[in-house]
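Moving on to chain A:
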Amino acid sequence: MLFLAFGLNYLGMTALCLAMSRHHKAVLNSAPSSARTRGLRVVGALLLALAMALNIIELTADMGIITGLLQLMLAGLAVGLLMAWRSRWVLPLGGLLPLGGLLALLA
Partner candidate 1 sequence: MSSAESTVKTKSLRQAMAGLHTWGGLLPSWLLFVILFGGSIACFDKELEVWMRPALHPVGETTLSLDQVSAWVQKQAPKPPHAIWMRPPDERQPYWYAGYEPQNELEPFVSFTLDPQTGEVLPKTLGGNFWFTLHYNLFGGMLGMYIVAIAGMFMLVALVSGIIIHRRIFKDFFTLRPDANGQRAWLDAHNLFGVVGLPFHLLIAYTGLAIFVTFYMPAGLKVGYKGDIEKMFYEVQGQFGREELKRKTDHAASIDKLVLDAKRRWAASGEGGTETGWISVHHPGDKAAVVDIRRYDRSRVVDFQWIMSYDATTGAFLHEQKPYKPGYTAYAWLTNVHMAQFGGAIVRWLYLGLGLMGCAMVVGGLQVWLRKREAKGGWGIGFVRAMNGAVIGGLPIASLGLLYGNRLIPPNVALRDHWEAYTFIAVWIAVALWAVARRNSGRVGRDLFAVAAVWALGLPALDVLTGQPGALSAAIARGDWRVPGIDLAVFAAGLLCAKMAWWPRVATPAPEKARSKKRERRELVEEGV
Partner candidate 2 sequence: MSNAISTKTGAKAWSSSPGLATASRIVAAIFAGYGLAYASTMFLTVYLPLVRSDRVVFASLASFIVYLAAIVYTFAARSASRAWLVLVGLSVVLAVAALVAGDFGARR
């Protein structure tokens, strides 16, 4: 479940990142419309909240909030580094990481 939570943290951070014009242009070659920006922000926030919830379910609020925050920060770093050097991987990983987490959870 923690792997899935990290995947969702990564996806949520990716959404928040793409809500910024510069990064949207870098990945999708176009500036986002204002509706899209807002949509990405809402989706990103929801994903991060969901990831935090999974951490809390797995480890109780006591430890889950801490691991959730740590995951959030590392996911943000991962998005930042990938945007700099491997921006083509940003989106595929946004699908692969949560999917891998889901498979790990089901396996």
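Keep this in mind: a residue touches a chain if its C-beta (ideal position, glycine included) is under 8 Å from a C-beta of that chain, and two chains touch if they have at least 3 such contacts; residues count from 1.
Criterion applied: all candidates are chains of the complex that A comes from, given by their letters.
Owing to the predicted nature of the structure, the values given are computational and were not obtained by experimental measurement.
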item	value
Chain A: touching candidate in this complex (1 or 2)	1
Parts of chain A lying in touch with candidate 1, wherever the complex brings them together	2, 13, 16-17, 20, 22-23, 59-60, 62-63, 66-67, 69-71, 73-74, 76-77, 79-81, 83-85
